[in-house]
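A short worksheet on the structure shown next.
Missing here: one protein chain of the complex. Every other protein chain is in place.
Naming follows writing order (A, B and C), and every chain is counted from residue 1.
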Amino acid sequence: MPAITPDWDSEAVQRGFPSQTGGPLGGWKFSNFKDGVFAEFFHVNSADSNLAHLPDDMSLEAGIMLPDMLSTGFAGAEKARIDIGATVAIIGIGPVGLASIAGATLRGAGRIFAVGTRPVAVKVAREYGATDIINYREGDTAEQIIRATGGTGVDAVIVAGGGPDILMDAVRMAKPGSMISNVNYFGEGMGDEEILPIPRIGWGFGMADKDIATVLCPGGRVRMERLADVVTYGRMDPSLMATHVFRGFDRLEEALLLMKEKPRDLIKPVVLLD
Amino acid sequence: MPAITPDWDSEAVQRGFPSQTGGPLGGWKFSNFKDGVFAEFFHVNSADSNLAHLPDDMSLEAGIMLPDMLSTGFAGAEKARIDIGATVAIIGIGPVGLASIAGATLRGAGRIFAVGTRPVAVKVAREYGATDIINYREGDTAEQIIRATGGTGVDAVIVAGGGPDILMDAVRMAKPGSMISNVNYFGEGMGDEEILPIPRIGWGFGMADKDIATVLCPGGRVRMERLADVVTYGRMDPSLMATHVFRGFDRLEEALLLMKEKPRDLIKPVVLLD
Amino acid sequence: MPAITPDWDSEAVQRGFPSQTGGPLGGWKFSNFKDGVFAEFFHVNSADSNLAHLPDDMSLEAGIMLPDMLSTGFAGAEKARIDIGATVAIIGIGPVGLASIAGATLRGAGRIFAVGTRPVAVKVAREYGATDIINYREGDTAEQIIRATGGTGVDAVIVAGGGPDILMDAVRMAKPGSMISNVNYFGEGMGDEEILPIPRIGWGFGMADKDIATVLCPGGRVRMERLADVVTYGRMDPSLMATHVFRGFDRLEEALLLMKEKPRDLIKPVVLLD
Partner (left out) sequence: MPAITPDWDSEAVQRGFPSQTGGPLGGWKFSNFKDGVFAEFFHVNSADSNLAHLPDDMSLEAGIMLPDMLSTGFAGAEKARIDIGATVAIIGIGPVGLASIAGATLRGAGRIFAVGTRPVAVKVAREYGATDIINYREGDTAEQIIRATGGTGVDAVIVAGGGPDILMDAVRMAKPGSMISNVNYFGEGMGDEEILPIPRIGWGFGMADKDIATVLCPGGRVRMERLADVVTYGRMDPSLMATHVFRGFDRLEEALLLMKEKPRDLIKPVVLLD
């Protein structure tokens, strides 16, 4: 079951944006305005079009990553307009960032910079295809990446983490003629006016062909089946992100608290029900 | 002769971004770092690839609009991903904004909102295909357009004018699942940090599929020839924008001062040499 | 009501091909496998997603062209990857061909060749934007067009008519680096093997970047509403194609026979019910 469950009879589907059915972010029903996230039984809208079978030989730890982490992270890579051999930077190595790294690899990126520090995540980042790890504690990340690329910057940036001013870095590290693809949820803005800043000069005064794309996690049955095929045919292993596995409904609270505490060895906690 | 004269042997050409040859905005040589803007004779780089013949039957008033106004304005429409029958808003009805309106019409837009007030420009805006004129003095432009579209907003916005915070309006008036295409030169930023703000909520927290594209005026011989065909085959008449026509090299200063003064009846002054 | 009524909960929708729901050409239900084409009342699948309101001020003669002629012809132009100012050839000036000409104009084509002979259709072809009429009785059409373009051929071809070997002409008249977009229904093949031939040399031995696209008329409510906007906002007038207008259910047979007889002054017969 995908995190995003579009109403497939909605007009936004016909415009090509199923995740935006019924209004902005309207396909994102569960955890927003539809009940059932932590229930044993719940109602799914457009069930035939949204639910997919879990393949017999797929582990639950892998399967649970498909609906949100993989679909979001891969979408970040898909919208980043990555040509084979292109140089890509991914900001953030939480689960979505890691899936974006895997997604960039799946689109044929050559060199991949990953911005992050936590050792457990860095290890998976490398498994998923990152070739250079950038530590933001060692200086301005945009400058580090520009220096590492001989002054040119990267062909594509995927923003999968960061605060309200993260686009300042993302736009600067991108080449003239490039794509910045955002899958970061901006939970707060900068200042009272609720703004997200773009750098005037880094953006080439609005004329450097640095496009900025956004996307909400694609849902639907076909998406889920295709992501399942990615795993089934061994293109990548999402279970590497399941660092903490719990069993049983009563462990839910424990797992959730873990996401709040964010211990150093956590990527994603998973609760399995038998 | 196009305003932008790329070096066609540059790597940016091979990446698909000729206007960014040799660095950000690098194809924009004249009026930036190459002499000859106001000279009788001057050197043009990659002349075979950049110069095009003026068709015999094209007026000079029309021809002079092709290299910059038409190429920039049309590019704004081209990057706006306009489907046939889509609803489009153009912010600004200076010469580039007017060319963007014509460009939106040439891409098959249905309803076209134009944001501006000057009567002489409003008249040409309607000639070029604008169906609704929005006066920013009558209230928040985004709210006016959202109201006029029954609460949905537009499929595409072309930003062809406005101050450092104009993206705040542009993003808000766009539908979830839409494109904001910028051809505005941001000559100054907001505040000391040189930023251009995007609205956090209007942008759907970064997840409403509202992409933001930028483009620098495409140059080159093929572009000029194609724009010439647009005029030759009667698709639109760029000479409507030449409101003030001067003859002779010695009228240059007069024409330039007019651009600074911006009288109410000016769209674009033109100086013709015989 | 569109000619094509996709099941919007089908997997082909999620893949981006609503017209192919449930199998090849599966969205094309009426006149194929769903009853009701000539009935007063009939059942429409996914009615909320497929039916659109006829705008109050639209004539019936115009409105009846939207569901099939306009949607198909425009789709031919949309898939032809037409850049502003590009040179386009349309083969066939029946109603779909005429709509393709209008579609090419709506995508910003410069010069437009139309291949056909019937005076009544030639007149509308010119109204819709054709700049050059090619008469296939005056010699090989591909050669005529190549000669008229100084030996280069066209950027895009829309095939909207012709027999089983029409792709032979279409591919040859296209430039290296071009698009051939087919909206022709091939009712019969060449020879016993049911083949449609492409020219080996004209296609550059399979290496001349001459892509061949096909498309089935897009359906759905949003498509209909957008096409209605094209008419409402005066971008083109589809009623020019309604050369023969009948009133009343009992004139149906007469109108149908007209389509079989194809008199010289016919483009499309229309039967209106009050």
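In the analysis below, a residue touches a chain if its C-beta (ideal position, glycine included) is under 8 Å from a C-beta of that chain, and two chains touch if they have at least 3 such contacts.
Since the model is a prediction, treat every value here as computed from it, not as a measurement.
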{"item": "Of B:Val13, B:Ile180 or B:Ile198, the one touching the omitted chain in the full complex", "value": "B:Val13"}
{"item": "Full-complex contact with the absent chain, from C:Asp35, C:Asp140, C:Glu194 or C:Glu253", "value": "C:Glu194"}
{"item": "Among C:Ala52, C:Ile146 or C:Ala213, the residue in touch with the chain that has been omitted", "value": "C:Ala213"}
{"item": "Residue in contact with the excluded chain [from C:Thr5, C:Asn184 or C:Thr243]", "value": "C:Asn184"}
{"item": "Residue in contact with the excluded chain [from A:Phe30, A:Phe74 or A:Trp203]", "value": "A:Phe74"}
{"item": "Of B:Ser49, B:Thr87 or B:Thr105, the one touching the omitted chain in the full complex", "value": "B:Ser49"}
{"item": "Touching residues (missing chain, whole complex) on chain B", "value": "8-11, 13-16, 18, 46, 48-49, 220-223"}
{"item": "Contact footprint on chain C, counting only the chain that is left out", "value": "12, 15-17, 19-20, 23-26, 79, 155, 159, 164, 167-168, 175-177, 182-189, 193-201, 203-216"}
{"item": "Sites on chain A contacted by the missing partner chain, in the whole complex", "value": "74, 77-78, 83-87, 103, 105-108, 110-112, 129, 131, 223, 225-230, 232-233, 235"}
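Just so we're on the same page, only the chains that are shown with their structure count from here on.
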{"item": "Chains most often in contact, by C-beta pairs", "value": "A-B"}
{"item": "Whole-Å gap separating chain A and chain C, where each centre is the average of the chain's CA atoms", "value": "41"}
{"item": "Centre-to-centre distance between chain C and chain B (centres being mean Cα positions), rounded to whole Å", "value": "32"}
{"item": "Where chain C touches two or more other chains at once, by residue number", "value": "none"}
